[in-house]
Every structure is written in C-alpha cells, then in structure tokens.
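The complex appears here without one of its protein chains, the remainder shown in place.
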Amino acid sequence: MLWAAGFLIVAGIFFFAVGVLGVLRFPDFYTRLHAAGKCDSLAAVLVIVGIALYNLADFSPSNLLVSFKILAIAAFVFIASPTATHAVTEAALIIGVEPWTKKDEPQ
Amino acid sequence: MKLLQERVKDRPAGENLIIRTAVRLMIPFIQLYGLYVIVHGHYSPGGGFQGGVVLGASFILLALAYDLRTSLRFMSERVNAVLGNVGVLIYTGTGLLCALLGGLFLDYSALDRILPLGPVEWRSLGIFVVEVGVGIAVMSIMTSLFWDLGSGGEMDEGL
Amino acid sequence: MAKAATFFIMLTFWILMSGMFDAFHLSLGVVSCLLVTLFSHKLLFYGEPRRSWLKSFPGMMLYLPWLFWQIVVANLQVAYIVLHPRMLDLIDPCLIRFNTCLKRPISKVTLAQSITLTPGTITVNIHENEFTVYALTRSAAEALPGEMERRVGRALEPTS
Partner (left out) sequence: MMEYLFLGCGIALLLLMALCLVRVVGGPTILDRILGGNVIGTKTTVLLLIIGVLYDNVSMFVDIAIAYALLNFIATLGAAKYFLRNRNLPGE
C-alpha cells in the first residue's frame, strides 16, 4: 500500500512538472491551455489519491472518513478543472486572441 | 474562427451549457460544506466567518454561471437583508443577554442562570450560537456586496 | 420526489464528511440538509425525468475507469510532446467541428468534459448538436468523436 501511494505521488509530481514545462514552452495561449488544464488535473488527482492511500495505511474508521474527504477533493478537481479551462477558452475566443498556426513559422 | 466568435457573441452571457451543468451539480454540495464548516467550528479550522464565506460563494457561483436574476430567484434581496440583520442580532443578542445576566459581554458562563447545564457546556453552546449568527451575517453581506458591485447598484443587468 | 432524493444524497454526504456521531451533531446535520434541500432542490435534478439518474449510475461507473485510462494515455503523449526538444515540429493546432447524435444535455456535457479532460483536445463550444474542438495535433483531432461518443451514449442515453 505504501509503495503504491509513493508511486502515485511521484507520478503526480512528474505530471505537474510536465504541465509547468508545457506552460513555459508552448508558443501561444491555446496550446498552453492544453498543458495547464489537463496535465495539472490528472497530476492533482494522482497525488490526492496517493495521499488518501497513505492515510489509509494505519487503518481506523476515522481515517477512512478522512480518506473519503480527500477523495471528495479529487472528484471536485475532476469536475471543476475542465469547466474552468472551458470558461477561459471561451473568454480568449471572445476577446480575440489569435491562435498560433503552423504557417506562421518562418521556414 | 470568425463564425465561432459571432456565435458566442450573439448568445446571452449566461447561456453556457457546460458551465451551467457543472455549477448546478456542485452548488448543493458547496452549501452543505459551508454549513458543515460553521457547525464544526470548534473542532476543526473554520467557524462562522469561513463558513459564511463559502455559503456566500455558492450564491456568487450561481450568479456567475447563470445571471443575477436567477440568483435573485433563489435568494431574494428582501430575504437576504432580513438574514443579515438576524445574524447580527443573534450575535449581539447573545452578548447582551450574557451582560444582562451579570457577566461580561459574551461571557457565556453567565447563561448558566437560565438553565443550569454547567458553565463549560454553556461556553461551548454559546460559541456555537454566536458562530451561527456570524455565519449568517457574513453570507448575507458577501452576497449583497457581489450583487451591488456586479450590477452597479441597479440590480437588473450585471456580471 | 426530487426533494427527498436531494435530502438523502445530502445526508449521506454529511455523514461521510462530519465524522461525529453524537446526537447533537447528527440533528444539526439533519437541519443543515433540510436547509440545503429547501434552497436548492431545483438544482440537482433540473428538468430531468425522475428515474434516469439512478438508471445511468452503473453506466457511469463503467465509463469512468475507461475515461481515466484514456486520460493517462493521452497525458503520456502530451508529456512526450512537451519533453521533445523540437516541440514546434510535432504540434499542429487546428479547430475541428463534428455533429453528435447525443440527445440529453447531461450526456452532451459529459462528452464535452471528457474531451476537455483528455489532453490534446479542448471543447471550445457546444451549439445545438455541433461540437467545436480545438486539437493540439492532427492525430488527436482524427480520433474524435468515435469511441468516446459511443461509450457516453451507452452509459447515459436511454436505450429505446
């Protein structure tokens, strides 16, 4: 159980790092959204589930309830993160941020 | 791209199916969480103020996802004003009652004279009552602040 | 009906969250659940036929693990793109449109959220039956709607 929790947490940190690198490296706003919105939500869910498993390692009823609460955060992130991404995308569309396309790249 | 922009511009600002549905499914849980934070104020972090902020945030979320009119349908301005005053009244009323019964302001052990439960129990119960009052007041003031700022005081069109 | 269902869902959530089972806190929980039910019973079951929520529950439970697996796979692809030194050669952003045959609003929203959660694609807009999706690479764009739409349909649409 502890090893599974540790593995999940390390994987989550890896995806967080990928998300941040994506935010820094991608060329325009829309592509940055891909890295920011999604890598982050998966990473957050992985780390949160890992912490819930770690919390269950010394088993007791109150720890079980705390783990349920931690999983509730995961469910919340799972619903809220794509909604926020969608809202920001539509706002960018409205104010007319131009997307980066392949043609703009000088050959 | 252009077609899409036109389409989004033509639509009224509250007409977003995705945001609406997600917010609709979340709000009851958020309200319950706010009440939980208020009620469990003396065992866990939080208490009246934080719970009130979460409760007010649920109404703000409703106004953001739909529009001001919808949030006014769930919580009318009159009810909101009454709730704010009731919250403050609970807080000062408890404090004054303690003072009238011979203690200091908000000295809950004085309430022991009404119903002898023991000063320790009265202290915990008194904190609970005061926190409920603070929570209600904070919720009402958060909501009405957002309504007034979001609509410029006109209350018909807004954020 | 909607009120009772909301009340029981809220009460379950309260008991899971509270962790205190003395009479004082439980009665406060019941009062809180009643308040929430009073304020927002219209929100949780909004304009839906009554039994559809219960009926679609097992379908959702079957759908979520598959979705999670898809998210992990797609995330690994995005990680490959991000960590590649010549990243700009790999990406080719484009907007695509497709029509869906899903009827219920909730299943449309589920499909849109699934598309957004899968890296490489973002749902930009839903207009009637038309989805607009912004994709990071051509291959991610071509894989839509396909498998995901069929699975959402099987999980949430009424089988007539």
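Should a chain be cited, it is by its letter among A, B and C, assigned in written order, with residues numbered from 1 in that chain.
By definition in this document, a residue touches a chain if its C-beta (ideal position, glycine included) is under 8 Å from a C-beta of that chain, and two chains touch if they have at least 3 such contacts.
This one's a predicted model, so the numbers in the text were calculated from it and none came from an experiment.
Asker: Counting contacts across the entire complex, name the shown chains the missing chain touches.
Answerer: Every shown chain touched by the left-out chain: A, B.
Asker: Touching the left-out chain: which of B:19, B:35 or B:90?
Answerer: B:19
Asker: Touching the absent chain in the whole complex: find that residue among B:57, B:110 or B:134.
Answerer: From the options B:57, B:110 or B:134, the contact with the absent chain belongs to B:57.
Asker: What chain B residues would touch the chain not displayed?
Answerer: 9, 13, 19, 30, 33, 37, 44-46, 50, 54, 57, 60-61, 64-65, 159
Asker: Pick out the residues on chain A that sit against the missing chain.
Answerer: Looking at chain A, the ones touching the missing chain are residues 2, 5-6, 9-10, 12-13, 16-17, 19-20, 23-24, 29, 32-33, 36, 40-41, 43-44, 47-48, 51, 54-55, 62, 66, 69-70, 72-73, 76-77, 80-81, 83-84, 87-88, 90-92, 94-97.
Here, only the chains that are shown with their structure count from here on.
Asker: Starting from the mean Cα coordinates of chain A and chain C, work out the distance between those two points in Å.
Answerer: That pair's centroid distance is 15 Å.
Asker: Residues of chain A that touch two or more other chains: which are they?
Answerer: Counting only residues that touch two or more other chains, chain A contributes 79, 83, 86, 90, 93, 99.
Asker: Residues of chain C that touch two or more other chains: which are they?
Answerer: 17, 95, 112-113, 123-125
Asker: How about chain B: which of its residues touch chain A in the complex?
Answerer: It is residues 1, 4-5, 8-9, 16, 18-19, 22-23, 25-26 of chain B that touch chain A.
Asker: What does chain B use to touch chain C in their complex?
Answerer: Those in contact with chain C are residues 1, 4, 7-8, 17-18, 21-22, 24-25, 27-29, 31-33, 35-36, 39-40, 43, 74-75.
Asker: Of all residues in chain A, which touch chain C in the complex?
Answerer: 14-15, 18, 21-22, 25-27, 30-31, 33-35, 37-39, 41-42, 62, 65-66, 68-69, 72, 78-79, 81-83, 85-86, 89-90, 93, 99-102, 105
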